[in-house]
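A single protein chain has been removed from this complex, and every other one stays in its place.
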């Protein structure tokens, strides 16, 4: 009952945020100027409630390490170089002999733990809220839907332990999570998925990194087309997993990254990839405070992230 | 009284974390293997208490936008490039015509909002916990003290509004914040600085970006040498400001970046730069839950960050 | 007469290299496997003859300096960073104290002096010899028509001094060089344009760099559509100029970079941009040995070059 009241209070407090029937996905229900999509579901009330989930003070870094060996979707790559500008041949700068290291990135944002912004995926060059590629995707940075627009994602986080559900350490590639599987796991865990949530799937797939990178990259278990529609209809802010691309690969149909299309352009729902869900699953931490500040790189499509779960 | 009790509980709960007298700074008080420094001050108890500061559900993105025009310490630069791999000449991939943007970074991590990791600053090539440059600073990534080691920084955040203190919108460059100023402002705001806190100074300096980048880069108000020792002795986890380099520039003495030396190598205290403190100051939000997950780029010196304040 | 004989000898020696009537430009006259286009016009006989043009031993670097300030076609940029890996804090490596600088490029190849390879320009995603974008333009490097395929370009170089022709230091933007202008200048200079030549236009335009970069980038005098067809029909190997894009801008018609299309995909004729022709013009050096080895970066579209003229 407590939960029902909470949801009721929420709906009263934010009546405009009710999940809409997607009729013409190119028109956002949050208006023609909207650039943040499902982040609109976040309300102060939900933030307060999410913070109240913190009871043990245990924190979880959901980001994995990113480096030149991290398996990535081709042709993506990543490299960092450490330098010591202006110091060679000196004992350091000034009387206190200050020395320093700096670091340079040459890399694609979509390597390692990442959020897919709303400018990432489109349908025939049409992106979230009807934005056409030629109108916003400048080579020097997106003019709309850039990472700098993403507000703080502070929400109730929900973990769905699919590995436990399938009784395995690593769910098999191509396994699709649809309404049936999602509802079964939620029920088993005693968890209700609500508007404003961030939903994370634990599949164990990420455990392949460093052990079988080839298999890691070649497929993955994940969200199915029906499941994506289901979660979008629930009004979740973001969906993530411990996989490189969230959705089931091989794909369920001949469509390529259709789950991405349902979530990003059609519903404004963010995607979180390569999330380190293992420690949450080990602790059966199915509900938690989820906090993510996406680096505000102007016009970036994606973000290198390390969201924090707190419970 | 509530506060005093809280501090008492803390000290009882974590007796080993008391700030030590720095005798030989090259030996960390957390042992020879320690790589996280003042993050050791974070305890589950403090996390729970910090989460209890959330009362309104308002969130603040402390990161500023980073792009090719962001003023940065030379020779640092930053550039992002948006690409559409494999799509030119197609209506999109597969029957659902999936199109996508990707982004490539060519840039220095130390541009825009950043955390200085413990491998950033040294004294004559000796870094935190006595690590010598040649032993850990590989060109392909730090072998110790890298950004991937920084645990979730979930803490009580404290804002010290120095602009209000000095009765100005923008505190003058070179103005040093030392024990006297820090204590005066804390008292004025009714705020106590405690072990495990993240302390942020609001100076208004960041307001110069885009208006007078040259002045922005040429100096800054900030923490003084005495103030740095004071905060380190308090056991704070990190100190930040809405400036590019935290400390007062022109420097107080002929030493160059001595405040960095006191904080990073000598005390393991993290530094947060280019923090967008204005909205917190405007709301007189002097206490809040501070959450930062630093992107886990293996061996990185610094991190491109967007910490979230929640109250 | 000497010249006529030479041409005669050439035609006898290389009968297959006669310029063909372009019927279907997607089929190279050098066969379906051809990837080098007009470089096929280079023959040992022509190389020997070109070398015989060397009489004074004076050499000319045709490359200009490339750096972060070089005006470039958006969004192109260029940056070099100098580093001293592994040396900070040491007196150098080993007993002989070896120290070294290294350099890192973050930049677009098409900045500064460059050759446009045959994979640069297409007509609706069809490139030289009918190659379709999707079939050869991998994000990690062109699978066909890459810079590594370009053979040594050793040829008779011919300079056409258009600035002298128009009686100005800097020919006005939009001025198109077509058959009439080319033939007039060649006649005036006593120069015949022959199969296998590299033709360079001197316009003075490059003198704007550093003085009026905005004007430099906004337009340029250059080759016209008719002139491009004329030179291609002559069988020249490459055409260059002291401008950023060779062709007259504003364009002669509504077509965009049509001269590029005539030369690169339709005739396999290379384009040389930002050539430092001033010293050649000053010396009235209208004929010379031209030598260019394009850096063999696998799959590169263009090349950062510094061709050498010798006379």
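Lettered A, B and C in written order, each chain numbered from 1.
Everything that follows uses one rule, which is that contacts are C-beta pairs under 8 Å (C-beta built on N, C-alpha and C of every residue); 3 or more make two chains touch, one makes a residue touch a chain.
Predicted, not measured: the structure shown is a model, and the values here were computed from it.
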Contact partner of the left-out chain, one of A:85, A:265 or A:295: A:85
Touching residue (missing chain; options B:67, B:99, B:267 or B:298): B:99
Omitted-chain contact residue, chosen from C:106, C:242 or C:273: C:106
Candidate in contact with the missing chain, chosen from C:29, C:202 or C:260: C:260
Which of B:26, B:140 or B:168 contacts the chain that the document leaves out: B:140
Sites on chain C contacted by the missing partner chain, in the whole complex: 43-48, 51-52, 54-68, 75-76, 79-85, 91-110, 112-113, 119-125, 133, 137-142, 148, 151-152, 154, 253-258, 260-261, 289, 291-302, 304-308, 310
Hidden partner chain, residues of chain A it touches: 75, 77, 79, 81, 83, 85-86, 88-90, 106, 124-125, 132-134, 137, 139
For chain B, residues in touch with the removed chain: 74-75, 81, 83-85, 87-89, 99, 104, 106, 138-140
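As a convention for this text, only the chains that are shown with their structure count from here on.
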Most widely separated chain from chain B, with each centre as the mean of CA atoms: C
Chain pair bearing the highest count of C-beta contacts: A-B
Copy pair chain A, chain C: interface residue numbering same or different (half cut): same
Cα superposition angle of chain A on its copy chain B, in degrees to the nearest 5: 180
Averaged-CA centre spacing for the pair chain C and chain A, given as whole angstrom: 47
Residue list for chain C, restricted to those that touch at least two other chains: 75, 81, 83, 85, 88-89, 106, 139
